[in-house]
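Note that this complex is displayed minus one protein chain, with the remaining chains in position.
The letters A, B and C name the chains in turn, as written, and every chain counts its residues from 1.
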Amino acid sequence: MKEYKIFVGGEFVSTKTSLDVINPFTGDCFAKTFLAGQKELEKAILAGKSVEEEMKSMPVYKKFESLLSISNELKKKRIYLAEILSMESGKPIRYALGEIDRAVQTFLVAAEESKRIPGEYLSIDWTAAGEGKEGWLKYFPLGLVAGIAPFNFPLNLAVHKIAPALAAGNPIILKPSRSTPLSVLELAKIISGTSFPKGAVSILPMDRSAGNQLVTDDRFKLLSFTGSPAVGWKMKSDAGRKKVILELGGNAGVIVTESSDIDLAVKKCLVGGYAYSGQVCIHVQRIYVQDSVFKEFSGKFTKEVRSLKVGDPLYKETDVSVMIDQDNADRVEEWVKEALKDGATILAGGNKKDNYFEPTVLTATHNDMKVCSLEVFGPVVTLEKYKSFSQALEYVNDSRYGLQAGVFTNSIKEMNQAFYELEVGSVIINDVPTFRVDHMPYGGVKDSGLGREGLKYTIMEMMEPKLLVKNT
Amino acid sequence: MKEYKIFVGGEFVSTKTSLDVINPFTGDCFAKTFLAGQKELEKAILAGKSVEEEMKSMPVYKKFESLLSISNELKKKRIYLAEILSMESGKPIRYALGEIDRAVQTFLVAAEESKRIPGEYLSIDWTAAGEGKEGWLKYFPLGLVAGIAPFNFPLNLAVHKIAPALAAGNPIILKPSRSTPLSVLELAKIISGTSFPKGAVSILPMDRSAGNQLVTDDRFKLLSFTGSPAVGWKMKSDAGRKKVILELGGNAGVIVTESSDIDLAVKKCLVGGYAYSGQVCIHVQRIYVQDSVFKEFSGKFTKEVRSLKVGDPLYKETDVSVMIDQDNADRVEEWVKEALKDGATILAGGNKKDNYFEPTVLTATHNDMKVCSLEVFGPVVTLEKYKSFSQALEYVNDSRYGLQAGVFTNSIKEMNQAFYELEVGSVIINDVPTFRVDHMPYGGVKDSGLGREGLKYTIMEMMEPKLLVKNT
Amino acid sequence: MKEYKIFVGGEFVSTKTSLDVINPFTGDCFAKTFLAGQKELEKAILAGKSVEEEMKSMPVYKKFESLLSISNELKKKRIYLAEILSMESGKPIRYALGEIDRAVQTFLVAAEESKRIPGEYLSIDWTAAGEGKEGWLKYFPLGLVAGIAPFNFPLNLAVHKIAPALAAGNPIILKPSRSTPLSVLELAKIISGTSFPKGAVSILPMDRSAGNQLVTDDRFKLLSFTGSPAVGWKMKSDAGRKKVILELGGNAGVIVTESSDIDLAVKKCLVGGYAYSGQVCIHVQRIYVQDSVFKEFSGKFTKEVRSLKVGDPLYKETDVSVMIDQDNADRVEEWVKEALKDGATILAGGNKKDNYFEPTVLTATHNDMKVCSLEVFGPVVTLEKYKSFSQALEYVNDSRYGLQAGVFTNSIKEMNQAFYELEVGSVIINDVPTFRVDHMPYGGVKDSGLGREGLKYTIMEMMEPKLLVKNT
Partner (left out) sequence: MKEYKIFVGGEFVSTKTSLDVINPFTGDCFAKTFLAGQKELEKAILAGKSVEEEMKSMPVYKKFESLLSISNELKKKRIYLAEILSMESGKPIRYALGEIDRAVQTFLVAAEESKRIPGEYLSIDWTAAGEGKEGWLKYFPLGLVAGIAPFNFPLNLAVHKIAPALAAGNPIILKPSRSTPLSVLELAKIISGTSFPKGAVSILPMDRSAGNQLVTDDRFKLLSFTGSPAVGWKMKSDAGRKKVILELGGNAGVIVTESSDIDLAVKKCLVGGYAYSGQVCIHVQRIYVQDSVFKEFSGKFTKEVRSLKVGDPLYKETDVSVMIDQDNADRVEEWVKEALKDGATILAGGNKKDNYFEPTVLTATHNDMKVCSLEVFGPVVTLEKYKSFSQALEYVNDSRYGLQAGVFTNSIKEMNQAFYELEVGSVIINDVPTFRVDHMPYGGVKDSGLGREGLKYTIMEMMEPKLLVKNT
């Protein structure tokens, strides 16, 4: 069985506490790694602090070359990494490969953006008080960053913290999910071969109590957390003086209007709804279809959902596989049952076997049901009709969350109204809310989070402006 | 009879050659001014060159205050100036007032933009060759500018050269149209009361031979010309080393689709087609209507055209009045006759009386007719139907010109296609091509011109970048 | 005695709790106003929430005109307002007039920036996943804002919260200092005459317990606080999901090198050190002079300090007057005594009479003394020598604070090093850290705060990005 050492201040080390990594599909423990304790964390923090100055003064071309080399290495090891990722997470290999490709892209863009940290010129003489002066604003790295990543994109969501931290010139300590630590520990090996100084990156699986120090310790200048709302918002209160970025969940809505391409909408909603069993922050959870085309959409969509190929995530034909663990499958089952009891009906799916939950379509739901109002984080989609477009927008907005929303339409008026009124971070026209490319600003409003990821945006969050006012 | 001295290097002077200013509606000479000769031009050039350094080093707050004070003065004298402008140009007072308001806005925005000349930061160390270096890019005024303005917006199109020149820190010599020199000479009085140095602005009506020196003299660093294509493109060849901005004419097209608001389209096309008798660079000349709504549009539009109120431009009810002179009215008549002879039919108007030409709608035209292919610069609109949207785009593009185009539609696809395919400077969705606000980038492609006006854009054209590379 | 009603959701109202306003120089109560209780605050919140939508959809030109009209009204009432401000704060009239001028400028720039809320274009097709798509990023107002302003710039620091909130399209509830509520209540009268809807701005003096609701109530989307570090950082923990901007204090340092213009440095340090008795966040607290010129600087500076004109703040000759209250004067006296006991010596001043404290220069201090390490917020400056420039930078950085720093030098190397190494928000070359113009980004690092003020920057903090991804 393969053993992965954890990455502490540039060294690969083992600790007293070993951590089994389980394949959710087979249920086997196929690899082991270690949990960091207080000692390893302290070592990583000291290593990080000790290279802050070196990171800050690193010339741009060295940062660029190192980040680019990571991107290139990930590309070379694409299939190898995708298999590890698939095994630790149960993610179908097709999507696992897609995730590696995105991590390749995330490091590539980070490399490019590291050259493009903006500066700003300010004419200061807008009043006589500033006569003879001008200002130049530059950005400097904040210092040590703490990152906490989730299980559902074990590599790329960790990379969305590591790559911008490095591009900005910050050392970072990253805590992966304990379920899925392997792909990011593989990344650690690649990073250790670059010219970034030892301590620039540490990758430490750890328990929540150790993880808590990432939140409270004042030596971290920024905390970037991707995970559940309840945990995230608590962290904001506990974070002391550091800045906080929160990428939390949602219950994303889609609107399908009669002016849209229904077949396109069906096809996109299928992927958005069931890829990785809906364990995606921007998974399509609620679909609202204009009543004139509801029947058409419903028929086509339900048929496609029933045709999804279920199986071993390592098979390239597999569309859907198991969920990350039994607890989550149980929770989804419970929520669906609750919905059915309260009047919902099933158009497809609805059954569970162990940690596998069938791709499910519910209708006749209402907003008090958990499958509507909370983040289902499973392969369950609700399908409802609407009359007026304004009503559809209200349905989508009737949520504590606001991450992304999709609108299928050919109407300029509807596009404008949706963009203006939808309370979300992004409105995707003629695609699902699940749409994300790695350089776009990504993040939510309301309970869905604080701040934006996406390389350029994260990099700026991870830097501090400093103004030089000088005579001209 | 009122006499206006011309504005030469900060002095108001008379010359040996007087110039009568005719009211096109009454035919009376109601004021006189003077033509500059070689001597006055030389004096203005020397005055301009002598203050280049002072203009360049003027603190931002002084430029701002002076430009703002001009805007405020224009506002105070709004009605007085509108009447002068109406009399010299025959422009209905409602539109003359609108032009003063726009000149107020143009100076206001110039004032604001004078504070916001951008600088740019460049990290230079993208390769080892640049290690330890950084770059700061700033913009400096080019030096003396030559401006040539047309008769149709006697004040605001002159202001679009004067205001950005001053905001950029350049002295300018402006040649107004000999038909309409008064409103801009009124502006000269306002400018002479500010803290801009004497010589910063000269306003000189002049004959073409003197005007030619504005084109050829190397002491001018930029020529900004608004006028006819034939004259403009010739200037580009004769301009020596100076930069050239050309704002030339067009034969703007509008597309009205069945998904649009027909009443809105009618209302907008009426103003776009006949305001100031179509003597506007972006006047609506060619309307293409989807066949399913052609009849509706045609009926409503023709009815409205017939209801336009004709009369004395000084009356506030007047919609349409005379053209600038007999020659232009004759030319329009000739073109319309040619079209009729070649098969066009008249839906409204078509008659001329002296220098008044009726608001006219033609149909059954084709693209070989002058009323289609050339710039009619008169109150004549052609109205044709189209089948597919692609065809409509082809119709609009089948022109040597490309200034602006209007598209009335509610379809995202049509909007996208129009924006991508139309060969123009601006595509206006759900409004006429005649739409312009003074801070937007304005200018044409193909034979319609070179470069963009609109304060921020003109200011940048009137400046030279200079890079400082220094150690960090 | 004049009575000021407080400004609650567009109405001027009195409450059950009256608040006496004391002239710190005479000790007289010269006006009264009212403290808001829970009821008034709730009314203001409801009023603010009720106009969020109207504020969000206000066209730019209306926001611009309203903000500009406030600026113009403040200008008209300049002397009247300065006298009120001087009386409530004890600020010498010369500086009070300067503060009104700055508030005029702050609203002017807010008006201009309200037109320039940026949008951003993103090509989305950086990978095949984004083919056929593009992104447009726009910014929308956050919603209701809470602002808490201090006594030392009673008007302009409140305006730095109100003006950007309005420019961004946010309603705001502002709590002024209970010592100095009058000038901002005068502003309320001006605002109530504009076209901003009722509820867009409320101005409520209140006690700390009511003020605490500004921090904790989730209906506020952002809290902007200017005040002391201890209070500020606590607020960050208590703020729930809202964003927080903290503008806290400092103990600003100045470095005077031998390559600098000593007379300039003396003159600037005099104003930076003693204007408004040092009750300024960026007051010059610590001066480090290169040993070769220490004697010269020290002699000239001490002489000037002794020549400062002390007296009634309403006299235009007055340089220095009383402190805001007895408590603060006592605190400063205690700190100076502690320093003297620990070995410091006095070069000028050192005495207190009632709430007046003499302009004071100390030397032979060390960093354990409160006059060095804490924010003195009084007319006390320490003067020490240094040998190497690196040492001087270390002295300035040896502080928990980091707001601004000044460096007098003609050396490019020293400028570069200072900008790179000084841990502050701004480095001012050849001027004191007290330098601020209202459009520049202003704010501190370390314990001095979080985020930046300065119109453009605050406006952006007060808005939420929203991305539109659409087909092209």
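For this structure, a couple of remarks:
Quick note on the criterion: a residue touches a chain if its C-beta (ideal position, glycine included) is under 8 Å from a C-beta of that chain, and two chains touch if they have at least 3 such contacts.
Since this is a predicted model, take the numbers as computed values, not measurements.
Summary of contacts with the chain left out: across B:105, B:194 or B:321, the touching residue is B:105.
Contact between subunit B and the absent chain runs through residues 101, 105, 109, 122, 124, 126-127, 129-130, 133, 135, 137-138, 233, 236-238, 240-241, 243, 415, 419, 424-431, 435, 437, 439-441, 445, 447, 450, 452, 464-471. Residue-level contact of subunit C with the missing chain is found at 59-61, 64, 115-123, 125-128, 130-132, 134, 136, 138, 409-413, 415, 429. In the full complex, subunit A contacts the hidden chain through residues 112, 115, 412, 416, 420, 470-472.
The definition used in the following text is that only the chains that are shown with their structure count from here on.
Taking the mean of all protein Cα atoms as the centre, the chain whose own Cα mean lies nearest is C. With centres computed as the average of Cα coordinates, no chain lies farther from subunit A than B. Each chain gets one centre point, the mean of its Cα atoms, and the points for subunit A and subunit B are 50 Å apart. Centres computed as Cα averages put subunit B at a distance of 45 Å from subunit C. Shown for subunit B are the residues that touch two or more other chains, namely 115, 412.
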